[in-house]
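A single protein chain has been omitted; all remaining protein chains appear in their positions.
After this line comes chain A, so read on.
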Amino acid sequence: MSEEILKVEDLKTYFDVTKGLLSKKQIVKAVDGVSFTIYKNETFGLVGESGCGKSTLGRTIVKIYDPTGGKIEYKQKDITKIKGAELKQFRKSVQMIFQDPYASLNSRMTVGEIIREPMEIHHIYDTSEERDNRVRELLNIVGLKADHIRRYPHEFSGGQRQRIGIARTLALNPDFIVCDEPISALDVSIQAQVINLLEKIQKEMGISYLFIAHDLSMVKHISDRIGVMYLGNLVEVGPSDDVYHNPLHPYTKALLSAVPVPDPKLAKSKKRIVLEGELPSPINPPSGCRFRTRCPNATERCAKERPGMVQVGQRQVACFLYEK
């Protein structure tokens, strides 16, 4: 593998949700001890159900949230506690694409203003003409027309808005982009357009992605490696084909078997592992392994100890079943 671009070690992000002055302290452990590495030019897919902490993890990495503990290294440099000018420099290199193309664009700004703004903040180019030229170039790259520059977001469809969002992230020539469910608000035929665009950009500009999604089939399509999250923990990490065709962790197995396949014969004969119950609350997560309350293979030990990551081939899995 090539060089590391991002390294996360034992990252924790907690939120204090205590209500009232005298009540018992309540902490949501949204991300609770996650470690992984993303390499240059790689797409790392992060999957999990709602509430598992995948978006919080993405936001902590771009430093929208401050981590409660652990370490984030970007290009071999510790960025966990950077501030001021250093943080601004970091943000120039790391960008984010948001889920909802209707909420993430300011409806009072023209497309040109939206895409130009990051360049103004970071003082890229000297004149507004140069910036406008760059905006036109970016619109071209993402498949919009240069004369769209004076239009407002409401004049565009969801897929086109997502393209505007992508053009804005590219304005600063980032090396790393966190894509937080970039396609889940889009129609099927438009999703493929956006995925292909993201792949094209990656190929041409050598950008690394952290691709967060709950749609496993799309994640498998775009990612080189996949991490599976459950209740604030990473339970399995590995090359996407391996994880998909031979899942190891009981949660990954259940999650994958639940994905509806677009093929009637396969879908109707497919045996689904239906998980009992619901996701436990992250305020009061189960002791030991977080998944044990719904796991078909749970033993007494799972309640007492928290499983560490075990290396199985190219894969890491947090489950006692694979300990030697």
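In this text, contacts are C-beta pairs under 8 Å (C-beta built on N, C-alpha and C of every residue); 3 or more make two chains touch, one makes a residue touch a chain; residues count from 1.
Here is the rule we go by: contacts and distances are computed from a predicted model.
Chemist: Name the absent chain as its UniProt record does, using one of the following: "PadR family transcriptional regulator", "Inner-membrane translocator", "NADH-quinone oxidoreductase subunit J" or "ATP-binding cassette domain-containing protein".
Modeler: "ATP-binding cassette domain-containing protein"
Chemist: Given the contact definition stated above, which residue among A:Val28, A:Ile79, A:Leu255 or A:Cys319 touches the chain not shown here?
Modeler: The missing chain is touched by A:Leu255.
Chemist: Check the options A:Met109, A:Ile190 or A:Ala298 and report the residue that touches the missing chain.
Modeler: Checking each option in A:Met109, A:Ile190 or A:Ala298, the one touching the absent chain turns out to be A:Ile190.
Chemist: Consider the whole complex, including the chain that is not shown, and state which of A:Ala103, A:Ile121 or A:Leu266 touches that chain.
Modeler: Residue touching the absent chain, from the options given: A:Leu266.
Chemist: Contacts of chain A with the missing chain: which residues?
Modeler: 49-50, 157, 159-160, 187-193, 195-196, 214, 216-218, 220-221, 241, 244, 254-268, 270, 272, 274-275, 278-279
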